[in-house]
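A single protein chain has been removed from this complex, and every other one stays in its place.
Read from first to last, the chains carry the letters A, B, C and D; within each, the first residue is number 1.
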Amino acid sequence: MITQWFFKHGDRRGVIVIAFLVGIACLVPLLNLLVPDTSPLHVPTYLVSLLGKYLTYALLAVALDLVWGFCGILSLGHGAFFALGGYAMGMYLMRQIGPRGVYADPVLPDFMVFLNWKELPWFWYGFDNFWFAALMVVLVPGVLAFGFGWLAFRSRVTGVYLSIITQALTYALLLAFFRNDMGFGGNNGLTDFKDILGFNIQAGTTRSALFAATALFLALAVFVSGFIIRSKLGKVLVGVRDAESRMRFLGYRVDRYKLFVWTLSAMMAGIAGALYVPQVGIINPSEFEPANSIEAVIWVAVGGRGTIIGPIIGAVLVNFGKTYFTTAFPEAWLFALGALFILVTLFLPKGILGLYGAWKARRAADAAQKDDEVLPPVVKQSGKRVPAPEPQAAE
Amino acid sequence: MSLSRFLTIIAMLGLCLLPAAAGAQAVDDAKLKPLVEALAGDNFDDTSKAVSELAKSGAPRAAVILNALSAGDLYVSKTDKSVFLGVRDGSDYAATDPLSGAKLAPVPRSAAEKIKVNNRLRRDIAAAIGGLTLMSTDATERRSAAEAILKNRDPESIPLLDQAISAEKDAGIKMLMQRAKAAAVLNSSAADDVKIAAIAEIKSGNGREALGLLTPLAGIQGPVGEAAGAAISSINSELEIWNGIQNIVYGLSLGSVLLLAAIGLAITFGVMGVINMAHGEMVMIGAYTTFVVQQIVHASMPALSEYSLLIALPVAFLVSGGIGVVIERGIIRFLYGRPLETLLATWGISLVLQQATRSWFGASNVQVSSPSWMSGSFDVGMLTLTWSRLWIIVFALSVFAVLQLVLKKTMLGLRMRAVTQNRRMASSMGIRTPWVDALTFGLGSGIAGIAGVALSQIDNVSPNLGQGYIIDSFMVVVFGGVGNLWGTLVGAMSLGIANKFLEPFAGAVLGKILVLVLIILFIQKRPRGLFALKGRAIEA
Amino acid sequence: MKAKDTLLYLDGVSVSFDGFRAINNLSLVLQSGEMRAIIGPNGAGKTTMMDIITGKTKPDTGDVYFNGTVDLTGHDEAEIAMLGIGRKFQKPTVFESHTVEDNLVLALSGSRSAFSALFHRQSRDEADRILEILYTIRLFEKRHWLAANLSHGQKQWLEIGMLLAQDPKLLLVDEPVAGMTDAETAETAKLLRDIARTRSVIVVEHDMHFVRELDVKVTCLHEGSVLAEGSLDHVSNDQRVIEVYLGR
Amino acid sequence: MLTVENASLHYGAAQALRGISLEVKPKSITCVLGRNGVGKTSMLRAIVGQHPLSSGTISFDGSPLGKKPPYDRARAGIAFVPQGREIFPLLTVRENLATGFAAAKRGNRNVPPEVFELFPVLKTMLGRRGGDLSGGQQQQLAIGRALVTRPRLLVLDEPTEGIQPSIIKDIGRAIRFLRDQTGLAILLVEQYLDFCRELADHVYIMDRGEIVHSGDAASLDRPEVRKFLTV
Partner (left out) sequence: AEDTIKVGILHSLSGTMAISETTLKDTMLFLIDEQNKKGGVLGKKLEAVVVDPASDWPLFAEKARQLIEQDKVAAVFGCWTSSSRKSVLPVFEELNSLLFYPVQYEGEESSRNVFYTGAAPNQQAIPAVDYLASQEGVQRWVLAGTDYVYPQTTNKILKAYLNAKGVKDEDIMINYTPFGHSDWQTIVSDIKKFGSAGKKTAVVSTINGDANVPFYKELANQGIKAEDIPVVAFSVGEEELAGLDTKPLVGHLAAWNYFESVDSDANAEFIKKWHAYIKNDKRVTNDPMEATFIGFNMWVKAVEAAGTTKSDAVIDSIVGVSVPNLSGGSATMMPNHHITKPVLIGEVQDDGQFDIVYRTPGLVVGDEWSDYLPGSKDLISDWRKPMSCGNFNVVSGKCGGVTN
């Protein structure tokens, strides 16, 4: 039933990606757990958590592209939502430690004990319950995004002005979370997790399960984004990106549309953060660093903005590059990464996925040549790829 | 009662004069030698005792010896424990006899050890020398002597001070001596009315210093305590006012730093629309250029050392500007019309430049020194302003003025604006757009470079320098209103001042958070910044 | 005059920009079902008047009523559009990265809520309506083209199409025939006359042939207020209109 | 003075010009007509250098322009009034005019008095930002700005669009004046038939990227010519 519906409504590429993600969600854990170490097919645990981390980044990138690629809202602060989701999860994991902390306090996390907190602050209440924490994972970024977006979109803050205040937001949160007084462990953050839902967080099976969960959530995000983009709502968003005020003259409440995707995107970022934390084992304020958010933007740009798959490719590729380069040329890897960014911009203006688009366009052009009819440069109907003209900055 | 007290003072003065009188007689070197040798004592207490004895001895060379000790030029031989004045000379010390001043045979470095001094000793020495040089013919020596006594507040120096005050011609030094005397009096067991007069004397001086001298007295019962208390509260209320002034002045100073950091970006981003993430690295390159220029000047033209910053200014402009031109021609020019991609490319450039600097100059800080005209501070009322900050304010405003002139009054400025508003049409108007683009980006980068020269005076010069400023710079440009130089100026200054007013009661961290929140809220009120351009022209 | 029973009612409207009075005590009344042509020198304030009606510019003083009772100055652009006021801009503005067809889909009347947009499925009626409009604006062949790739005149047409799709009660049309051939101009005049049978229209144009073909009451604005009003012959014989606008 | 030979132009895969040839003689007004989207603007863009040709040549004063960038063409004496005005929105009217100095000779770096005679409104609005002007005022500014460069060939893309009738008349007079007095050659793309008929020394009609008719102004009244301009 569902698959039927799905094949009818999803476009082909989206379906392939989702199928692929579901596939690796099953396959990677199997190869990790069941295939013996000696086999060349074995996926080491190291790789499982590494891939898991990449996929959480990919999820963040998909969330970011939803607002940037399709709605023209360049967020330089999406890392904040990611981090908040991560903190919500981290708080749950902290509470799970219970009396197993170094100070053996049944309630207070270690950092509170040694900083002399007497009781659990109110905002930590409830985080011992997984479902409450899971709710907070989407609710905290969601509510923050909603409040922030409600103000900003209503006041018609757009373009770089919006970008910079998102940056201010994440920067302010960075400074705030750095403070021990905030009750989130200061710069050391939350760490030393023991288990999640009763399973040892370091066990291979747990890691595999987390990986699978990440892949499935990413698949879900691709599905949801795809659904939105293909809907009329998606067209409205693209219209807003191109000519916001014109959209208003057609009667659309632009601020509500923006608020909807913005909040949704923040929630997706929150989920990404929540999946990230148990896999890397720590959440600390550096996740709020503006540079992290900018990096996420760069993944999207590298992969291809305004596509659903591009961000995934970009996130995985750039982070794989980082993993590889930092080991292969630890002293010169920034040259390699920097050059990669420069070359992608110069030679792949539409990102890596743009290569594919260009190739398709060329095929279409060849076909057109035969027709001897002036054919459209871009053939499109399904909304698969929407080339983005640039919002005019500073004019 | 007051008469009897007066008499006691006279008597005390007489007593105090005795050692000075004794000091006036020549003492033979042989007697002094053990004193000098005692300077090399095992611990600071012994040395300290030797210092005061040496000072009291009144030996003509005592000041020389003590100065040398304080400067770390006094050595003790490891073999015979003799003490000598040494100057490093290759692997030896060129040695001088401390008492006679006669040249001695050079001592190998390994055979001698420096006599160590710590802060307390340095203080003791300064006070001791103060007593010795209060009558010096050199005005600066007299001044520092008076300052030393003011700090040390030794009642024993009162008679000396009296003598010096009556002989002093320089009004400024005289005042200082009087204050030193007042401080010493407060520290003595003088009569209440003498002390109250001293309190008045102290109160007339530097407020902070006065507070330091008076606070301990405030607790005393009786008229002295009351007088001190009254003086303290009057100083305090004056300080309140000065606090406000200080916030504004420091705010302007912080604002100038922000302005300098942001002003180049106001061109590359504000005017050209390039989201220039490499802006900070241009600043950094300017700072490193300063470093290199200083190295060269120190090495080859030491006479010009004081002015190496002035030499660095044009060089930094050219270096950063040149690199800017290369970046524009090599990369940015392919990206006009897609400003968001400039973010990606310039981020890449910034990574490369950081790493290049790291590979070239090393990962750690390099040292850029300050010329004397940018060191130290001066007081205006109860406000301390450092020269470096003052020059930076002046410099930032001048850069702003020049830039404004270039943009608004020159043909080049007009062309820059035309090209960035509509490159294609500008070209059709006969404007050589590639040229103008390169020059504009070069100008923005060059200005970032000279900002780097100024920032090298107050901040780290490290490969990370630029990263520390990039966020603030964007914040300033956007807060002020993109494309409006006045906005950048006013934006920088208001952020600076807001920061300084928030800092005292919220603390630096919360203050900074509050400023960020204020920016977010402010943009809601003015979605296009402080100096928003209005009208149809924007949508056109 | 009373605002009641009118479709659009402007009274004593003024607006200035940095001290420059673009609209000066302007009063204008449009009955429902009426089509009005507005002429006037460049800079007379015609576009600004439309900006005021559509909520883009807030007047400094004066009343603006729609449908007799709705005070337009209290609504924003989207609300005014939803009240049934559609607009074609002087400089054609279309959604460049949407196809011609999607431009029309977006303009098509119907619910504007985000929720319904998310689950919207195109109905037969809507599809037919779009086809009809595509034929009307002669862009059927180009329906899958990105609007960015249209020529200037084609964008003009597309914008007219969007206005039609919006199906508003009141159409504000700013210089619709600029850049059209004479034949197209005549065509457009016919189209507008057709529309005006069921709706109200305000047309701004400098093309006198076109205005003549519309054959409606004409208002000539000058320096932000009404200079002359009446039939085209009446207005074009007005000495002042000739002086400032038509020339000799 | 200007010859276009066998010019073709593509936008990506789409061909907008298909082997166009035309000529503009000195001291003459050449008018190009055609329906929407037939390639008029594309041809002008090729002439002023804003879009490259895919084949064919354009020569000015006998020498081929080749890949010369727009600013060199402007400096050689080709001035352009584009469709859609393209004035610099944030520059004042005065500054907009001053951008033309770049292409003018050193001694000519001033606004010729004809500009203000022709468009008196510009004189009163010198300090206002170009983007704030009304559509028609912008169009006037665009023409004025082109004249500041003291061109030898003036290329105009639908210059009467959005301009009030009296000024259209003035523009017509001015164009004729410029041709007669200064020997300016004019290439004019128009939809406004009457305007063309009155002014043109020579007309071309374009359809689907090709020149389908070439003749004098009077030829426009022939029905087989007219058909190219109907819907």
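The criterion applied here is as follows: a residue touches a chain if its C-beta (ideal position, glycine included) is under 8 Å from a C-beta of that chain, and two chains touch if they have at least 3 such contacts.
Because the structure is predicted, anything quoted here is derived from the model rather than measured.
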{"item": "Displayed chains contacting the withheld chain", "value": "A, B"}
{"item": "From A:Gly85, A:Gly142, A:Gly159 or A:Gly189, residue that would touch the chain that is not displayed", "value": "A:Gly189"}
{"item": "Per the touch definition above, residue among B:Thr96, B:Ser188 or B:Gln246 touching the missing chain", "value": "B:Gln246"}
{"item": "Of B:Leu211, B:Leu313 or B:Ile523, the one touching the omitted chain in the full complex", "value": "B:Leu211"}
{"item": "Positions on chain B where the hidden chain makes contact", "value": "44, 72, 114, 116, 118-120, 122-123, 126, 151, 208-209, 211-216, 246-247, 250, 253-254, 257, 354-355, 358, 362-367, 369-370, 375-377, 384, 386-389, 457-464, 467-468, 499-500, 503-504, 507-509, 512"}
{"item": "Chain A, residues in touch with the chain not shown (by the definition above)", "value": "44-46, 49-50, 53, 99-105, 110-111, 113-116, 175, 178-180, 185-189, 191-193, 202, 276, 280-282, 284, 286, 322-323, 326-327, 330-331, 333-334"}
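The rule is short, and it goes like this: only the chains that are shown with their structure count from here on.
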{"item": "Chains contacting each of chain B and chain C, listed by label", "value": "A, D"}
{"item": "Geometric centre: closest chain by C-alpha means", "value": "A"}
{"item": "C-D or A-B - the one linked by more C-beta pairs in contact", "value": "A-B"}
{"item": "Distance between the centres, which are taken as Cα means, of chain D and chain C, whole angstrom", "value": "29"}
{"item": "Per-residue overlap in chain A, given as positions that touch at least 2 other chains", "value": "245, 376-377, 395"}
{"item": "Multi-chain contact residues (two or more partners), chain D", "value": "11, 14, 89-90, 132"}
{"item": "Chain D to chain B touching residues, read off their complex", "value": "48-50, 69-71, 73-75, 79-80, 82, 86-91, 95, 98-104, 129-132, 145, 149"}
{"item": "Complex contact set, residues of chain B against chain A", "value": "269-273, 275, 277, 331, 334-335, 337-345, 347-352, 354-356, 359, 420-421, 467, 471, 474-475, 478-479, 482-483, 509, 512-513, 516-517, 519-520, 523-525, 527-529, 538-539"}
{"item": "For the chain C and chain A complex, residues of the former touching the latter", "value": "54, 56, 76-79, 81-82, 86-87, 89, 93-99, 102, 105-107, 112-114, 117-120, 142, 144-146, 148-149, 162, 166"}
